[in-house]
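Only a single protein chain was left out; the remaining protein chains are all shown in position.
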Amino acid sequence: MHVEEKFTHETWPASPEKATLEAKNKFLGFWFFLGGETVLFASLFATYLALKDRVPNTHQALAKDLFELPLTFTATMLLLTSSLTSVYAMYHMKNFAFKKMLLWLGLTVLLGFGFLGLEIYEFNHYVHAFHHTFTSSAFGSAFYTLVGFHGAHVAFGLLWIITLMARNAKRGLNLYNAPKFYVASLYWHFIDVVWVFIFTVVYLMGMVG
Amino acid sequence: MSTYAKKQGFGATLWDFLTTVDHKKIAILYLIAGGFFFVVGGLEALFIRIQLAVPNNDFVSAGLYNQIMTMHGTTMIFLAAMPLIFAFMNAVMPLQIGARDVAFPFVNALGFWLFFFGGVFLNLSWFLGGAPDAGWTSYASLAVASKGHGVDFYLLGLQISGFGTLIGGINFLVTIINMRAPGMTYMRMPMFTWATFVTSALILFAFPPLTIGLVLMMFDRLFGAKFFEVSMGGNTIIWEHLFWIFGHPEVYILILPAFGIFSETFAIFSRKRLFGYSSMVFALVLIGFLGFMVWAHHMFADGLGPVTNAIFAVATMAIGVPTGIKIFNWLFTMWGGSVKFTTPMLYAVAFIPSFVAGGVTGVMLASAAADYQYHDSYFVVAHFHYVIVGGVVLALLGGTHLYWPKIFGTMLNETLGKITFWLFLIGFHLTFFIQHFLGLWGMPRRVFTYLPGQGFETANMVSSVGAFFMAAGVIVLLINIITTSVKNVRVGNDPWGDGRTLEWALSSPPPFYNYKQLPLVRGLDAYWIEKMEGKKGLTPAEPLGDIHMPNSSFLPFMMSFGLFVAAFGAMYHGEHGTWAFPVLFLGLAITLGSMFLRSVKDDHGFHIHKEDLMDDDEKGVKA
Amino acid sequence: MKRLAKWRLISLFAILALVLSGCGKPYLSTLQPAGDVAEMQFGLMKLSTYIMIGVIIVVTVIFLLVLVKFRRKDENMIPKQVEGNHRLEIIWTVIPILLLLILAVPTVATTFNLANVSPMDKKNADGKHNVLVVNVRANLYWWEFEYPDLGIVTSQELVVPTNQKVYFNLKSSDVKHSFWIPAVGGKLDVNPENVNKFWLEFDNKKADEAGNLFYGKCAELCGESHALMDFKVKAIDKDKFQTWVRAMQNVKKPQEATTASAQEGQQIFSKSCIGCHAVTPTNSTPIAARIAPNMTNFGERSRVAGILPHTKESIKNWIKNPEKYKPGNKMAGKYPTMSDAQLNALADYLMSLKVQK
Partner (left out) sequence: MANHQLNSGNPRVDIEYRRKKNAEDMRYQIVSFSLMMFLTLIAFAAVAIKGFEATFIKPFIILLAAVQVIFQLYYFMHMNHKGHEAPKLFLYGGVTVGFTIILTFTTIIWW
């Protein structure tokens, strides 16, 4: 019996993401990795909080000058919705509905790109309208590093999901790739978790002052 | 050194090791690389001691001294002690839990190569314009101001090898949770496995802050960020916190596996089960937990305020309690036992007073108000060499003797082993005991020289002499390794005669699939139980069947090599943009390309068939 | 047996006390405390050392018993496999906790006591402190001491009155350093981003024993010459201190050299050196402009550049090649090369810079 064994609706296991030992290992290992990522992002958040509004002179923009609600709100909606679409994808994965899974993953990817686009626009805007750059102050460095790290995670997640979709487009679901899809979706949710804190701590709290 | 190394040509063996994903071979790689870096770090230590032997010495210049001192600390901690610990974890832990390999063999190899290339990168700094010179702690204000690329080597090198350590930690965690043999409950796991587990958890939570610290400083130094630039709103204390949030758990990452090795040693050579097993486990977990709550004791003199200092002082002292529990449990393991003083046991026995001496000076340091006097003086140097050399290094040397037959199938010579032991032990105390007093007499650490007339002369000379005893001990060990490898007398499964845990039931070295049939574990010290019931081997938990094994792969090497190349590009992009950027992208392309290959090329491994297993019966587990 | 153990213990403690108090130099050693702060810290050090010696003795006794009693004699003996012992385990959990409590309480108390700088906050009617305050500024390899309320600045050698609390503000002008006078009290870091405050007291009798000159050190790696970033502390009684302060305050403009050679030196100095080195003690110059040690009372100091003997020869050597004595210092290469005659003149001039004739 082989992991690439062809499945039918009848033979597809209830928890394909944990059906083999490899899958179980992957599942657990990935969760531990997320535990480490939690500390990673906590370090970045902590640094940001320590350096928030630390600028060399009074001409430079502070958090409350920079951020605007509509932009952040749109970005948040895009990313939160992408979480739901990826949940749908996993729902179809469990039901062995490969095409539908791909569809929902596709949607997730689109939303992710939308989010990234907004972020790029936003950074560009700060640089040109406020001269708030990566090197203009400790505040600038901390802001771009925290938000940029998250953005890089989004970008990597997109690459990952696209690769998975492309690689498996022809061969459908099996017990070798199902855990991969599952783990990628965990990663995507984790990115969302981080964003919830970013929009709260960086943007909303920044606007409050 | 080992059977399979002899049977093949050199090229084939080399290729075998470059592509292996077998935890036992990866262990050998860690052992060799870590051993090499230990000698490098030791030579640096000797240079330090030569320079400080007499006042106003000019053996090395001030700048060079700072580089040697920094590289000594960095090399010893990151490139010698940690990899050697990983060597034993890899060699022993999967065998101890009755597994055929770790959870992610590919990742295991990747972890090694990342460490290796990170270490090589760091040490290339010697030849490329100077090594880092801001201390192993690389405090921000000095490190950012440091000229040349030394500190960049530190940042990038540690970043690369740090990734290797992190994924190694995750790998061990998953292995221990998912791959235990039937019947191996958590409370039946050997102590070394427990130590591996807690250590890996510490790695998982301690390395991310270091990663971030390194990233921030790299951004400052190479890309113009302002995290640590005070005039631009930056704050250097951020680095100190991030470093020590990592740094303090790091010292327990070093010592807990050492505790693990000694726990095994005491039980084996006392012929007695570990006294107070469950409280040992409890103490281990508690030390791990408390380890994250005390880091600011390295910053008592920073001016964080009395409230902070008082809280961290008390929290730090608390660690003495679980550590004490372990010490007394070891003593009582020997109590009533039948203690045989083999070389590994000598190390274990010598460890107790040495480590206790170092531990109690730790508690003295924890007394914040008094630490204002000790801090950054030779008293601290004495403290941490007592715990590190008297704890970690003794464990590594003892572990080398203990597990050598299991790893290579031949014993180290006991007489030479004991000579090494005595030379090293005497040298160690000679070098570091007197340093307590140097510190108390007012000698700061990290000084490239000292002026006459301050009363430091004699003590420093004594200390330097001691270092050469240690060096002599290490040289005898190297001779021991070479001569016994040449003789290559093969040994059986349980060469010490008193093995208690599963690994001693396997041949030495074990077959590459470890267990022909997974063993059934019926209690703590599984192999001992079988022996006491008069059985020769283990009770199998499954019928003989095909064994699934992972394929070897060259990709881990390539992925790490790519990062190694990219690091040069990142470092030189400031002044050599023309070639540095292409190099950066080339390196990243190699890494990402290898990752891409890995993910699109399915790798399902292969099966060893039942029939083949039956053939080499004489080598495998007698089940 | 019991009595023997007791006797051993006492003698051990006696030897220990001897080792602890009798060692090191009185002007440098933490084991010969010369002030309140060091005294308190020494108390903690002694207390903790006694506890730790106790711990070590207990461990060693059990250890030796094990080594002697339980050697393997019979190759075939299989000892009883003991699981553990609750009573013992409770003992060795509780006793260390108690010992640690004994140490923790005075630790916390002392930590708070040493951090008490509230008198620094109070100022009198004309905006001056009621207590003596010194602003310490650490620079790559030299120290500056400013007395804000007295309007004077000096370098390399801190002058303080004995038997009274002196309060310090610490600030770095470049990288992190650490301010440490081992015999008088523990160190405090000198950070680039904040002002650290603490106090010290210098004991009159101990200062006498130490020849009125304590050694100070930089205790944080700060670059190549970190090892040589020494300073000295001249601890004198209150009256002498007042005299010194008045003498310093009297120097309103650069002192005129008297001998011919010194006059020549002064000319050279005014051309090549004055840009960095001030020869008046006022603190009206902005901090950013104070980039080298203040020389007002150079002739009365005990070292050149903090480390060299206070002789003309040292001065000449220093000016000829400062890099040789303090690698990486900020003076080397910033002024024209001097001939031997010029060096001689400069040395004469510098030696003549005294405020208390």
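First chain written, first letter: the chains are A, B and C, and each begins at residue 1.
Just so it is clear, a contact is a pair of C-beta atoms (placed from the backbone, for glycine too) under 8 Å apart; a residue touches a chain by one contact, two chains touch by 3 or more.
Treat the numbers as computed from the prediction; the structure is a model and nothing was measured.
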Original post:
For the chain left off this view, which of B:101, B:152, B:264 or B:530 is in contact with it?
Top reply: B:101
Subject >> Option touching the unshown chain, where B:237, B:411 or B:430 are the choices >> reply: B:237
Subject >> Missing-partner contacts on chain B, residue numbers >> reply: 100-101, 173, 177, 179, 201, 204-205, 209, 235, 237-238, 241, 245, 292-293, 296, 304-305, 308, 518, 542, 545-548
**OP:** Since one chain isn't shown, list which residues of chain A touch it in the complete complex.
**Re:** 1, 3, 5, 7, 9-14, 18-22, 28, 31-32, 34-39, 41-43, 45-47, 49-50, 69, 72-73, 76-77, 80, 83-84, 87-88, 91, 94-95, 175, 186, 189-190, 192-193, 196-197, 199-201, 204-205, 207-209
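Following the convention adopted for this analysis, only the chains that are shown with their structure count from here on.
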Original post:
Using the average of all C-alpha atoms in each chain as its centre, how far is it in Å between chain A and chain B?
Top reply: 34
**OP:** List the centre-to-centre spacing of chain A and chain C in whole Å, with centres computed as mean CA coordinates.
**Re:** 52
**OP:** Note the residues in chain B that touch 2 or more other chains, in rising order.
**Re:** 234-235
**OP:** Flag every residue of chain B that touches chain A in the complex, lowest number first.
**Re:** 103-104, 107, 166, 170-171, 173-174, 177-179, 204-205, 207-209, 211-213, 215-216, 219-220, 223-227, 229, 231-235, 238, 242, 245, 596, 599-600, 602, 604
Original post:
For chain B, which residues count as touching chain C in their complex?
Top reply: 61-63, 66, 134-135, 139, 141-142, 145, 230, 234-237, 270-273, 275-279, 301-303, 305-306, 309-310, 313-314, 317-318, 320-321, 324-325, 327-329, 331-332, 334-341, 349, 352-353, 356-357, 360-361, 363-364, 366-373, 375-377, 437, 440-442, 444, 446-451, 454-455, 532
Original post:
What residues on chain A touch chain B, complex-wise?
Top reply: 2-4, 21, 24-25, 28-29, 32-33, 35-37, 39-40, 43-44, 47, 50-51, 54-56, 134-142, 145, 163-164, 167, 176
